[in-house]
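Apart from one protein chain that is not included, each protein chain of the complex appears where it belongs.
Right after this comes chain A.
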Amino acid sequence: MAAAAVALTLRAAPRGVPILSHVPVLTAARHLHTTPACLKTRAARVRVGKGDKPVTYEKAHPPHYIAHRKGWLSLHTGNLDGELGAAERTVEDVFLRKFFHGTFPGCLADEVVLKRRANALVGCLLLLPHLAPAKLCFLVGYAETLLSHLYKCPVRLEVQTVPAKVVYKWL
């Protein structure tokens, strides 16, 4: 973030040597922001804009509201005191979210909620009706079978269609 102002200027010509005017002059200048208003946390926050950006409940609340106004998107026992396997679950979650984002292109209304109940994986999706119901059924079955074979555990998808994205706030 720190950047020094760099400016290259023509070296002063020594006496007796003519200054060549056709030599290109390179100047580069980077400015440094030092005002305290810019030093704010930006993690998982949607910045306030002109009021034309629709924001869901999930995205509108910053992370310090988890367990107060927000729930969890991924429910497993890895992060409990004295339990193992947190890193493996996180890696699986990252892959699963990317997989669902790709399998249902443009249809996800909100983040996927992943639940783990004793070896079984339950994915709760909120979908928009951009695809025909037959196609959605096929994609749900395809995702379930493929993920079950990949992770060697029963995978279930609980899908609900919503007419449009549920907007909580306009920022």
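What we mean here is this: contacts are C-beta pairs under 8 Å (C-beta built on N, C-alpha and C of every residue); 3 or more make two chains touch, one makes a residue touch a chain; residues count from 1.
We take it that contacts and distances are computed from a predicted model.
Engineer: There's a gap in the complex where one chain should be. From "Galactosylgalactosylxylosylprotein 3-beta-glucuronosyltransferase", "Exportin-4", "Small ribosomal subunit protein uS10m" or "ATPase, V0 complex, subunit E1/e2", what does UniProt name that chain?
Structural biologist: "Small ribosomal subunit protein uS10m"
Engineer: Of the residues listed, A:Val48, A:Ala87 or A:Ala118, which one is in contact with the missing chain?
Structural biologist: Counting the whole complex, the residue in contact with the absent chain is A:Ala118.
Engineer: Looking at A:Leu75, A:Cys137 or A:Cys153, which makes contact with the chain not pictured?
Structural biologist: A:Leu75
Engineer: Over the whole complex, note the residues of chain A touching the chain we left out.
Structural biologist: These residues touch the chain not displayed: 1, 39, 41, 43, 67, 71-72, 75-77, 79-83, 115-118, 122.
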